[in-house]
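Only one protein chain is missing; all other protein chains are in place.
Moving on, here comes chain A:
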Amino acid sequence: MVDEEERLLQIANVGRIMKQILPARAKVSKEAKQTMQECATEFISFVTGEASDKCRKENRKTVNGDDICWALGALGFDDYADAIVRYLHKYRELERDKATLNKASCSRTSRDKDEEEEHSSEEKSDHQPHQQTQAPTPSART
């Protein structure tokens, strides 16, 4: 199954999320999913634009999670902003724990360490290229 265009979020994923909130007997037309695909994609662009404006004004190059939270609030998505702040906090805590564990594993054999770091960096997110993202040390960024 190929996506319409790579500019949109995948329809299968969008459909899955829709199903989660709908009653079991509900049906969704394909066109409705497509519309939702476009709306969700536009949502990302819209919020990113606002977040990136803020970064530009503050002479920062990297859009981070806090900027997105701020943008959500600025654009009226207050409920999302609250939920995301908590989510981000939890994510950063877990990343810190992971970094601590990785550090501890350095004292083990180097082979074990290489495998684990490779594994954990893959598992951190589904496809996360490391080209432009910074090293996972959240404490260093702020």
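Remarks
Quick note on the criterion: a contact is a pair of C-beta atoms (placed from the backbone, for glycine too) under 8 Å apart; a residue touches a chain by one contact, two chains touch by 3 or more; residues count from 1.
In the analysis below, contacts and distances are computed from a predicted model.
Its UniProt record calls the unshown chain "Nuclear transcription factor Y subunit C-9", which is the correct pick from "Response regulatory domain-containing protein", "Bacterial surface antigen (D15) domain-containing protein", "Cyclin-dependent kinase 2-interacting protein" or "Nuclear transcription factor Y subunit C-9". Remark: the residues of chain A touching the chain excluded from display are 6-10, 13-14, 16-18, 20-22, 25-29, 31-32, 34-36, 38-49, 52-53, 55-56, 61-65, 67-69, 72, 75-77, 79-80, 83-84, 87-88, 90-92, 94-95, 97-98, 101, 112, 115-116, 119-120, 123-129, 132-134, 136, 138, 141.
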